[in-house]
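Apart from one protein chain that is not included, each protein chain of the complex appears where it belongs.
Note that the chains take the letters A and B in the order they are written out, and that residue 1 is the start of every chain.
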Amino acid sequence: ATRIVINNDTQATSLKGQTWELFKREIEAELGPRVQVQLHHSGTLYDQRGQVQALQLGAIQFIAPVAGIYAATAPKLAVLGLPYLLPTPRALQAVIEDEDLSRALFGELRAKAMEPVAFWLNGHRDVGRRGTPILRPADMRGVKIRVPAGANYVEAFRQLGANVVTIDWGEVPTALAQGVIDAVEPVANAWLASKLYEIANHITRIGYVLDFYVVCTNKAWWERLPAATREAVRRSLGKATEWNWANTERINEEAYQRIATLGATVHALTPEQRAEWREAMRPVWARLGNPLLGEEVMQRLARIGETHG
Amino acid sequence: MPEPAAMLLRLIDRLETFGMAFFFSAALIAGVAQVVARYVFNAGVVWSEQAFVKFTVWACLIGAARAVRDGLHVRVDLFLDRLPPPARRAAELANLAINLAFCGTMLWAALGYLDFLIAVGTTNVESGVPEWVAYLVTPLFLALMCVRYAALLPATLAPPGGNPWQPDGPPPPAPAAR
């Protein structure tokens, strides 16, 4: 039987964990005893960074980290996480389907033994703090905020004069509870699962980055796979992806409803307020994006973002 | 021990001493600077955490090699202590061979990974430093381990009696225990 080892860096109950479980069930239903699927959750096999190399070396067959994790190997991908550049799933879809853009962005991955096979959504990143809400970009000045390690996240809040730190996600609850940091900015489902809303009880839906996962497989393994098996795996991936896209928004909305009933306040932004955030963070696009992709490609991305905004 | 070998070991002594002192001090400074920058100047330094962790790990791994020379590596010698001297010597020889083979294989694995990192060209996102630079300590420390174990060979081959792992007697107590 073909062995397919999947390394999931989030827990089994997370949105991504559920998508992987569905993928596993679909493959098993399609191929039965011809495959042996091993799905490891919570990064028990390889951590976030280590999994990329394990995939490149062929020890595992599928991973789906956030785009930023690939940035160490393929720096251009960081552009997709620029604040408010590609604000909706449709904008992301348009970029993926654009052949030129896709080649420009994902060529590096292919050159480094990886084949991107799907894109899964995680949701919009929203900022939250204890005690008083952060409603306007000016409110960020001097706030100690934790973001994931990645230039796109760091620069977005630096631009607003925040004090940005990138401590480990695992240290966040203690650091937030003890006041080492004031604010965090995960997506809705992570707000709920991590229970961070118990401490940072004012969440503002700035949605500055649409987080998504790039599902990759090992290129050589993928190409060596018998055509029929590859097609079956692709179909299973398609079904998992379809479920993911169809349910992400619902799951995140339900998460916020639940958080609101549990005592935290979720603030929505008016279109004007949102535009203010967007304009405040926008200088980051050129600063980070132009050196990586050139002005022309960046403008094209910005147009796609505006069309599907 | 032949003179060139003794000279090599003295050189390694100095290298280890310098490495441990330099990197541990650097880690201490980076760690304190991080707290001061964040609390006093309200400014986060994105790479300081990386530097703090990497410097500490560098210092400690070099220390692990020094620990071979000083006979500090924890092991179960409960059963060995009951063996008659010739049998003990044979066991210790086997032990040394296993250590050398293991550290050699690990060194090979580390070099393989180093080669991979250079070929792929990954860079740490926070600090902008190529990952193979931060990784260099691993093959270095494993090579030092191999040399340190090889240096124990004469004492292990010598007539049975002493403990070849601690040829100069038991190590001095930790500073806190003095």
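Note that in this section contacts are C-beta pairs under 8 Å (C-beta built on N, C-alpha and C of every residue); 3 or more make two chains touch, one makes a residue touch a chain.
One rule holds for everything that comes next: contacts and distances are computed from a predicted model.
Candidate names were "TRAP transporter large permease protein", "1,2-phenylacetyl-CoA epoxidase subunit B", "Sarcosine oxidase subunit beta" or "NAD(P)H-quinone oxidoreductase subunit 4L", and the UniProt protein name of the unshown chain is "TRAP transporter large permease protein". Summary of contacts with the chain left out: across B:Val53, B:Val133 or B:Ala155, the touching residue is B:Val53.
Although one chain is not drawn, its touching partners on chain B can still be listed: residues 17, 20-21, 24-25, 27-28, 31-32, 34-35, 39, 49, 52-54, 56-57, 59-67, 70, 72-80, 91-92, 94-95, 98-99, 102, 105-106, 108-116, 135, 137-138, 142, 170-178.
The set of chain A residues touching the chain not shown comprises 11-13, 38, 40-45, 47, 49-50, 53-54, 57-59, 167-168, 170-171, 173-175, 177-180, 182, 193-195, 198-199.
Here is the rule we go by: only the chains that are shown with their structure count from here on.
With centres set at the average Cα position, the gap from chain A to chain B is 38 Å.
By the touch criterion stated above, chain B contacts chain A in their complex at residues 38, 42-44, 46, 49, 116, 120-126, 131. Those residues of chain A that touch chain B in the shared complex are 53, 56-57, 68, 71-73, 75, 78, 112, 142, 144, 149-151, 154, 163-167.
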